[in-house]
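One structure, pasted below without further comment.
Left out: one protein chain. Kept in place: all the others.
Moving on to chain A:
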Amino acid sequence: MSSNRPSSESPTKPDSTPRFWNDPDKRALIFQGLIVLALGAFILTVVSNTLHNLEQRGITTGFDFLSVEAGFGILQSLIPYSEADSYGRTFIVGLLNTVLVSFLGIIAATFLGFLIGVGRLSKNWLLAKICAVYVEIFRNIPLLLQIFFWYFAVLRTLPSPRQSFELFGGYLNVRGLYLPAPILEDGFGIVWTALIVGIVATWLFKRWADKKHDESGREYPVGLIALGLIVGLPLLVFFFAGAPVTMDYPALKGFNFRGGVTLIPELIALWLALTIYTAAFIAEIVRGGILAVPHGQLEAASALGLPRGRTLRFIIIPQALRVIIPPLTSQYLNLTKNSSLATAIGYPDLVSVFAGTTLNQTGQAIEVIFMTMAVYLTLSVLTSIFMNWYNSRSALIER
């Protein structure tokens, strides 16, 4: 063999650099370049054809409409908005409403999902079965029906504004949940300062405590001290500053309550439905993740004499998270995208406000749908990037 090889190579030696179309690397490059060109040409044709057709049919194009006055009202807005604002601002209002419900949904679904998932593995028969039934019911009913259920079935049972339930200075009725709103007065800034000081101090203390722990194995009550610094310190400062806050209580005026903050029923229904639906999937992911931790790990932990809580915290959860996080990311993305079903119950999210009313009032479907799709893509990619970062942090470091 070894004697053969040089002889078989020797004839090609004189022109050892092959023609570029015979070089696999260069050929691959050429093909890739051609495909990119073809794709570019295709996209260019579609875009220019679309623009041409739209112009031929007398349909207005371009993004000028974004600065035109919108002239319609929106039920819920996180930023100041009035009818006199532009269509561009309706985009922001809708976007923020989408982000709000997605964010609330992700937080709540994660909590509920972890509880149910762990509950399903419980040794308590009743608890485990209840969790199993929960999962089977809520992941098997279409989300839209669940949204309708919470909105139309639950909403109808609430009383009218004049017969509201009263709770903790707030009111609950068919128009939503009305809560007192704190109004910050001058001098509240010092409380914020205290909060920031508390957070920084906690972070420094945690670093110090970790270092000490690594050196000496001594434990410090990090949780308690963090609580004291982050909650206690600002509270103390708050009272020493003379409680610079007044409450704005909602009051019944005319048809509805005015003042305070309002949680509209559309938000509550959508949030509930998204949370309950997604939590069923997250529960299964969590259960799978925990079951994926080899039993030997548990036995090893108990052999070392670790108490149950610590076994869970230091052995099970870190290993389970590696399995849980990638599919959990998909659930977060799903929840964000599913929030567009808001339009069915009139929650003013991006699809309802911007791809709904704005699209219809301006008639610029292509621009509006394009922007809306870009938003969901961006939100999803951002969530994905964050979760990938978190995943790489918690992934097993191979040594």
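Keep in mind that, in the parts below, a contact is a pair of C-beta atoms (placed from the backbone, for glycine too) under 8 Å apart; a residue touches a chain by one contact, two chains touch by 3 or more; residues count from 1.
Methods note: contacts and distances are computed from a predicted model.
Enquirer: According to its UniProt entry, is the unseen chain "Outer membrane lipid asymmetry maintenance protein MlaD", "Sulfate adenylyltransferase subunit 2", "Zn-ribbon domain-containing OB-fold protein" or "Amino acid ABC transporter substrate-binding protein"?
Expert: Hidden chain identified via UniProt as "Amino acid ABC transporter substrate-binding protein".
Enquirer: Of A:G88, A:P180, A:G232 or A:G346, which residue touches the hidden chain?
Expert: If we include the chain that is not displayed, A:G346 is the one touching it.
Enquirer: Return the single residue from A:S160, A:T193, A:S302 or A:T378 that touches the missing chain.
Expert: Only one listed residue reaches the unshown chain, and that is A:S160.
Enquirer: Touching the left-out chain: which of A:L54, A:A201 or A:L263?
Expert: A:L54
Enquirer: Touching residues of chain A against the unshown chain: what are they?
Expert: 46, 49-50, 53-54, 56-60, 71-75, 83-84, 152, 155-156, 160, 174-175, 253-256, 258, 265-266, 340, 343-346, 348, 351-352, 355-357, 359-363, 365-366, 369
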